[in-house]
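Incomplete set of chains, arranged as in the complex.
When the chains are written out, they are named A, B and C in that same order, and each has its own residue count from 1.
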Amino acid sequence: MCLAIPGKLIAISQEHGLKMGSVDISGSVTRACLEYVPDIQVGQYTIVHAGFALKIIDEAEAAESMQVWNELLRAEAEERSARERR
Amino acid sequence: MQFECPLPQADHDRVQIAHGAGGRLSRELMATVFMPALNNPMLAELDDQARLILPPGRVAFTTDTYVITPLFFPGGNIGELAVHGTVNDLAVGGAVPRFLSAGFVLEEGFPLADLQLIVSSLGQAAAKAGVSVVTGDTKVVQKGQCDGVFINTSGIGEIREGIDVSCRHLQPGDRLILSGTLADHGIAVLCAREGLSMQMSVESDSASLNAMISAVLEVFPGIHAMRDPTRGGAAATLNELASASGVGIVLEEEAIPVHPEVRGACELLGIDPLTVANEGKVIIAVPSNGADAVLDALRRDVHGKNAAVIGEAVGDHPGVVVMRTAYGSRRVVEMPLGEQLPRIC
Amino acid sequence: MKYIDEYRNPDLVRLLLEQIDNAVSRPWTIMEICGGQTHAIVRHGLDQLLPSSIRLVHGPGCPVCVTPLEMIDRAHAIAAMPGVIFTTFGDMLRVPGSHQDFFSVRSRGADVRFVFSPLEALQIARDNPRHEVVFLAVGFETTAPGNAMAIKQAATEGLGNFSALSSQVLVPPAMRAILSSPDNLVQGFLAAGHVCTITGLCDYFPVAETYGVPIVPAGFEPVDLLNAVLKVVEMLEAGETGVVNAYERVVSRDGNAGALRVMDDVFEIADRTWRGIGVIARSGLRIREKYAAFDAERKFDVGHIEPKESSLCMSGDVLRGILQPEACPAFGKQCTPLSPLGAPMVSGEGACAAYYRYQRAWGA
């Protein structure tokens, strides 16, 4: 359930009284209702499900955990190359 | 007492039932819309059949009916599509496409201006592909009994000497080459449908590939199989090849070219690009010693610049297409069930 | 594709698999609740890559699978009424009712259209004032806010020709039902990340506490999923219970307050039948009295509906993780994606179809 894809908000508009936006997903642009992410700014990433943006992606959180993993990868690579050097 | 009257005032900007009734309006339509766009001496004879001179040898014959919503889509329209599809079906059989027929079904009330666009686009596509539309037919059905325009084209091509491609000739070890990005046509058309509010800059790949395929056959005549992955997408085509030839196929997921925008749309819509229709792509099965030559020849053509080896035929699991993921796991690529619909779940 | 590609990095996948391998000391049975996660697991073959001691079982998180037959039959009956334009997500078109699917209904003359967003259904209602436009509002907590917004907006605009057939369900009651079953095998959960995006985590703490299980909200990409599996395994191995968020960029502890407010305005909690499982108390959402004018169930009288389930189908057990799809005697025989006996064979995310599509042994 709940296919939801991250995309970047590129424009905000108003339709039938609802806050709507254009979300860029790898170059494809879909329209999404922004009523549930009222504070979103153009340029931010959001998760889109069934035509609704549900959450502004927490870029700091994402960067943080990705950094941990990348450090692990780096450490592992160093270890491996160290092993190979031995 | 030739007929020289003005066009009907009543509704001369829309298709009328009488346009298909074989009388004066039928003739008018022929004279004003079809002949100028498809002009060639054989069609001009207006007999019930065209007479062709074919060199002795084997002849390829194919047919397809084109039904598409919307009729005009990013990157093309039903008119040129009707040429591309049939030209490609001939070309993938190793034939040189020569002659087309064109059978139109028109809906009463269809704007004549749109018809004119479609027919002239069909004519231009035929000219570009080097084929002549030599015989045709037009029927008009009542409003609501067809969806604007349906077009059938049948095609005749000359089969080259010494070429023997068939979907039954795939052999273990053959490299499978795809001439470019997958799913452009199907996704562009889906996004152009009313309601689905998707915008993409990617257009349908709709194109005639006969020139490119000629170039490929020239550099490597020993191709085993060729097929254009249209309806059902690459998944259907690869399953057909595997099943007709009784061999297995292993694809490399990372090698399959998909345009980033199309990939984005597919992720959003929950659609597998492997199952989406293409109208300007070919899958070529070639013995491994020909793979580089074929790849080079493809990449020299504008329609093949993203060509890639996407997998190979294997002796294992005959009839089954298997995808190897980037992680080394494997999954079966099934024959698609039916229409691909956007999902939310 | 930012926030997708990096979570498909094969090196990270390998790294996490190694960590899981290191962490695991004995067999564990873990359920991913969400059908979208099932789909991703099978698509990427993650289950093939996990240590054999970790068994992933597929939960009931697919609205296509769990929407009760009675509701599907009702939807088919309403769709067949003259003057109705019936709208539904593409997912629901092939789901079999007692007699047919939506394609059959359409092929007999009904006007059935798929929409990608509930707001599209609303637009169709605006564009067709002489028709009744009915929207089949299925989904979990992720989809319910959008469905709620469509109903609320119809009320605001006074679109009297719009109504929704509500068949929405809630995840936590289903988890409780699974865990309290005497034959339950599930020891830990990957919770549905996008459901938690809306609801937050508060409802999950008591579940974890009551049943003594680890619950880890997870994303949908290989790295997210394996990271969540790792967290569950670590907790299981350590004998820990509780809720640990493994999808922090999208899931927050409190969820989406605005979405919850609109949901609560439009819907109220009610008992609900889950297809193949049965009634689960307070596990569904129904349209509140004040929006009764937009409730298709109240608006259209389709007479008595007598759903007919296949007696062969064991989808109830499959959906609760008791049975692997392959173990169902009908799997791949009487029941295939072309002639599904139960809903899990229909949806691309249904556990049975996922197995059939991606995992059936080649050459078999």
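Just so we're on the same page, a contact is a pair of C-beta atoms (placed from the backbone, for glycine too) under 8 Å apart; a residue touches a chain by one contact, two chains touch by 3 or more.
Here the structure is a predicted model, which means the values were calculated and not measured.
Although just one copy of each chain is shown, the whole complex contains the chain kinds in the amounts A x2, B x2, C x2.
As a convention for this text, only the chains that are shown with their structure count from here on.
More C-beta pairs in contact connect the chains of A-C than those of the other pair, out of B-C and A-C. Computed from the mean C-alpha positions, the centre of subunit B lies at a distance of 37 Å from the centre of subunit C.
Annotation for subunit C: residues 1, 4, 35-36, 62-63, 89, 116-117, 120, 139, 143, 349 touch two or more other chains. Annotation for subunit A: residues touching 2 or more other chains are 1-3, 5, 25-26, 49-51. Residues 195-197, 248, 260, 263-264, 267, 269-270, 316-318, 320, 322, 325-332, 334, 337-338, 341-345 of subunit B are the ones touching subunit C in the complex.
The part of subunit C that touches subunit A in the complex is made up of residues 1-4, 6, 11-12, 15, 34-36, 61-63, 89, 116-120, 122, 139-140, 142-143, 145-146, 149, 153, 156-157, 192-195, 197-198, 220, 223, 248-252, 256, 258-259, 262, 349.
If you check the complex, the residues on subunit B that touch subunit A are 191, 197-202, 260-265, 267-268, 270, 343-345.
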